[in-house]
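In what follows, a structure is listed as structure tokens, so that the remarks can point back to it.
In this view, the complex is presented without one of its protein chains, the others remaining in place.
We call the chains A and B, going by the order they appear; numbering starts again at 1 in every chain.
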Amino acid sequence: MRRYVIRRVAQAVGVLWAAYTVVFLVLDYLPGDPVAAMAGQGDQTAVDPAQLDRLRARYGFDKPVLVQYLDYLGRAVRGDFGDSVATGRPVTGMLAAAVPQTLQVTVAGMALAVLFGGGLAVLATYTRRRWLRSLLLSLPPLGVSVPVFWTGLLLVELFSFRLHVFPAFGDDGPRGLVLPAVALAILPGAMIAQVLAKSLLDTLDEPYAQTARAKGAGRARVHLRHALRNAALPALTVAGVLVGQLMANSVVIETVFSRNGVGRLTASAVTAQDIPVVQGVVVFAALVFVLVNLAVDLVYPLLDPRIAGAAAR
Amino acid sequence: MSAPLLEISDLAVSYRARAGRVAAVRGVSLAVAPGEIVALVGESGSGKSTLAHAVLRLLADNAAIDGGHVRFGDQDIAALSDRELRAVRGRGIGFVPQDPAVSLNPVLRVGDQVAEALRLHGLATRRSARLDAVEVLERVGLPDPAVRARQYPHELSGGMRQRVLIAVAIAARPKLIVADEPTSALDVTVQRRILDRLQDLTEELGSAVLLVTHDLGVAADRADRIAVMSRGRIVESGPARRTLAEPAHPYTRRLIRSAPSLATARAAGPAPVLDKPSGEPPLVAAEGLVKEYRLPRAAGAARTVRAVDGVDLEVRRGETLALVGESGSGKSTTARLVLRLVPATAGRIVFDGEDVTAARGARLRALRRRAQLVYQNPYASLDPRLSVGATITEPLRVFGVGDRASRTARARELLDRVALPADALRRRPAELSGGQRQRVAIARALALSPDLVVCDEPVSALDVSVQARVLDLLAELQADLGVAYLLISHDLAVVRQVAHRVAVLRAGRVVETGATADLFDRPAHPYTRELLAAIPGGGRRPHSEESP
Partner (left out) sequence: MSRTLNKEPTAEPAVLRAADPPEAAPPGRAAPGLGRFLLRRPGLVLAALVAAAVVLAAFWPDLFTSRDPLTGVPAQRFSAPGGAHWFGTDELGRDVFARMVHGAALSMRATLIAVALAFVGGGLVGLVAGFVGGRVEGVLMRAVDVVLSIPALFLSLALVTALGYGTVKVAVAVGVASVATFARVMRAEVLKVRQAVYVEAARSCGARWYTVLARHVLPNAAGPVVVLATLDFGTAILAVSSLSFLGYGAPPPAPEWGTVIAGGRNYLANAWWLTVLPGAVIAATVLAANRIARALDGEWARRR
């Protein structure tokens, strides 16, 4: 088991390093002249060449690419992503200030998604009323098709401007959290519902579910004790992947609700072509994603003894 | 005879399909007396499994009982409420499912799964259930039951899992046990021990058994009465001995005739003999074949596993050599080594005087042209997207033999040889039955007129009556074309019908080789004797010692 944990952690570190490299290549290598892009946003004629050279020296772009890369990597390992071009403040500090906002809304969104998505799947597969089942199962395909910015705006239109129940914008207090969390929860909730419902139905068809019925177990017992635990495994894997989408959608949702989180930081950095900030944010997103999936990998053997057996070896 | 324990009368079950309702069981009546073993025999699709499930109302969602009664004691199972049904399942009627590999919940400990059967019927408390479960596991002959009870299903072998499933079925001491092909997925020696144990336990408990099986041999050994089912109806039923000795219905007669195990048990007909001088050099000779597989990331001493451990064999022209062994004996790997589909770790393969052990490129293709393979599973070995014609002519096209017209002509000729209609040429595999698909696979193997055809379990995925016809076809083709077969089989009964010589494989080694008749009449090695004894249909033998 210890070997399994060590191997998984080492893999995660390796992936993270490689992800950093990809981001470096995309952001510092692809634009050709990042400094010109930073200074003039592509409009090079307006910038004084001497100023450009100074900028180049400051960001190290006058050195060979490999030296730049190692230099940046060394600093990134220590948690230093340089300073923002737009504000001059350290990227790490800006991130640290923005993370709590985003954490609140994504955790709330994920909790809602698991609760309602999982509940929907269990109810839809348990009920014997055909109309209820088909009604419930028709919701998830709808949920994965709506653009997240649109649901956000619809919620604002309805609950803020018409009904005046929740505030439309801003990031103070739990009441401001409700609408963005609901908007964020729809997509992952629908995905969880789809995956869990399908794997529940598959599991209920397995011969071991029949063995349980043959013992005299009732529907609820077969459903919850025998099927759900097996069916939850694929849903758990999907939930790990969904965290990435949740973060991505928070970029849009924080823009819609004007919340000062990581997402808004990202959007404004891309608009300003503030490369150090974009770099920091993207690496941060990869870090969170890798950590969540590492956690899923480590929890998996606790739920599935077959994996635990393989891991113990 | 006392009042029946189970009385099925005029039962009809149908499935809802796209094209409307399809009847699976059509007005079946059957009775089981207390303590009696009744075997329900039929081929796939006969409705026997549906009938067994209907007894516990364990039918699929798209199935419905259309009429009739299932009386168990004084209750009609077809009319019970869910709550009443739960009380009968497990307590009144126990169920042993078909496939032990997938019938236990993979995330629960086996002891808890047995204990659940006790607790559901209030026969144990949470605390006592654990110990009681261990005791039940001990009774079904699971070694180290206390240790095993704490393990998960994937840590147990197939035979052990089936014992656990039997433990689940008998835990609440039901009066009737419905066993749906309980040992079809297991090796013959394991099958025999498990059926022995099931029979002893039910005798001890005084339970009756409804044993569903496709194997007349198993039915003959175990049952007091036999009911033969075909196309949703019981065509014949009666005391086991009489049904087998004087079958009244033509279908029963056909089934008995084609059941290889029964034929062997009665030593019907002489084994095939090759009338050729043995001085001639062999077509294929393998010497000291070894195949090692590396285990992925396994810690501990053994990092490799020897699937094949020094096998010598020879196949002469026009001869059938059977390679017999249980699962994991290395027989399929040996076949693939001979065909050079997997590289050998050590040893030598000589094909028609030429050493092909390390042949590559053109020489390897020359070998492919002269040695072909027929697979076990005709559902998987044909590309679903190619028509039958394209499948059969593929070897010809690959070797650039003839033009399109001559290849099509050859395909027609081959179809005729394997007794398929010419209009099958344009069909796709999905439109053919299993037996027909296997004929297509045989036609493909013969397209290039090879000297050797390796048949890997060619009939084990087919129904018995179809098996017999495919085996006849293979023998006929050999007589006409002089092709040699290397026949891989787990089923000694099949081997007896078609093989000239037999090699018995165990754990990667050949333990005994001999002419078929000699080997069956005078087996030298104890393992061969055990295999022969385990063939169902020979009558129940005194207990051999129990081991999983």
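What we mean here is this: contacts are C-beta pairs under 8 Å (C-beta built on N, C-alpha and C of every residue); 3 or more make two chains touch, one makes a residue touch a chain.
All of these numbers come straight from a predicted model, not from anything done at the bench.
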Legend entry - Residue, one of B:Glu7, B:Asp76, B:Asp99 or B:Asp224, that touches the chain absent here: B:Asp99
Inset, instruction - May I ask which residue of B:Asn62, B:Ser128, B:Ser157 or B:Thr304 touches the chain that does not appear here? - result: B:Asn62
Legend entry - Selected from B:Arg369, B:Arg417, B:His490 or B:His525 as touching the chain missing from the view: B:Arg369
Legend entry - Which of B:Asp383, B:Asp416 or B:Asp521 contacts the chain that the document leaves out: B:Asp383
Inset, instruction - Please give every residue of subunit A in contact with the chain that is not shown. - result: 15-16, 18-19, 22-23, 26-27, 30-31, 37, 42, 141-142, 144-150, 153-154, 156-157, 161, 205, 244-245, 247-249, 251-252, 255-256, 266-267, 269-271, 273, 275, 278-279, 281-282, 285-286, 289-290, 293
Inset, instruction - List the residues of subunit B that touch the chain left out of this view. - result: 15-18, 22-24, 43-50, 53, 59-63, 98-99, 101-102, 181, 184-185, 214, 231-232, 339, 341, 365, 368-369, 372-373, 375, 377, 379-386, 394-395, 398-399, 427, 431-436, 441, 444, 460-463, 465-466, 469
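Rule of thumb we're sticking to: only the chains that are shown with their structure count from here on.
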Inset, instruction - Could you put a whole-Å number on the gap between the CA centroids of subunit A and subunit B? - result: 49
Legend entry - Complex contacts: residues of subunit B adjacent to subunit A: 56, 58, 60, 82, 86-91, 94-95, 97-99, 102-108, 113, 116-117, 120-121, 152, 154-155, 165, 168-169, 172, 297-299
Legend entry - subunit A residues touching subunit B - in the complex, by the definition given at the top: 3, 205-208, 210-219, 221, 226, 229-230, 303-306, 309, 313
